[in-house]
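Note that one protein chain is taken out, while the other chains of the complex remain in position.
On to subunit A.
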């Protein structure tokens, strides 16, 4: 690590990325990397700057500062980018009068991909027949699948998907999960944005959370869960705490008189309590509430909601452009 190693060919790197629209800062000094072979969730409330960030990565929006690169190169510098990066930005971006299949054929022509591949991709996302109808009548789920087919057209190593689960029914979400897991298992880099952690919780390996255009947290899903713990209710918390300390297990009293034990070994806790002669009323593994954590991380900061004490800022109107993902 003495000299900077070349970036892996399919690593996505955001470096001090900022974007201002007039005096409104949509994205501020964002730095993180997205690794190959993993599904990374890019999370934040609506209007947090997710779409703007992804559009900067894809060369659609010019960053005010910083860089966003794929394998060390900016999107615009990649020859025939559809073969390197597949992306699905908004599921509404189809001409209503053009069939889904023709939409893909238009893209295929631009990337010099044979038309045969178009039909293969439609088979893969399971809409081969419907894709011959005009896109105006498609359901949200079909649009998402068509968007995914478009993203996969060039068999890219990197996938960038903006809210791919939006508008999918539970069955569709499950299908998408398996699909993305399979793609990541092939060693592809997958970046998926969502405004709902619960939507992607079981899909992603890594998470990057932003709020108001700034990085709030990034790490693996396990990091987010934090160390495991158990909740114990007993008639004598301090005695149990002492006994647990002897057994080399840390615990804390909670305000309502229970003990929070820093272990996921429930049996050990029970055995220690029996030896100490304290009765246990309740013993349960503590699962951290990710949704709650997500909310706390981004809570009270959503610039789009405003509140009674601050007048709405003029710049907020800009975020109206983000509305496309709220369909």
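For this structure, a couple of remarks:
Methods note: a contact is a pair of C-beta atoms (placed from the backbone, for glycine too) under 8 Å apart; a residue touches a chain by one contact, two chains touch by 3 or more; residues count from 1.
Basically, contacts and distances are computed from a predicted model.
Hidden from the displayed complex is a chain whose UniProt protein name, among "Putative ABC transport system membrane protein", "ATP-binding cassette domain-containing protein", "Dienelactone hydrolase family protein" or "Xanthine dehydrogenase D subunit", is "Putative ABC transport system membrane protein".
The chain that is not drawn here is touched, among residues A:9, A:37 or A:59, by A:59. Shown as candidates are A:90, A:119, A:155 or A:264; the residue that touches the absent chain is A:90. Within the whole complex, the absent chain has one touching residue among A:48, A:68 or A:82, and that is A:82. The chain not shown here touches subunit A at positions 52, 55, 58-62, 75-76, 78, 81-82, 87, 89-90, 92-99, 102-103, 105-107, 109-112, 150, 321, 324.
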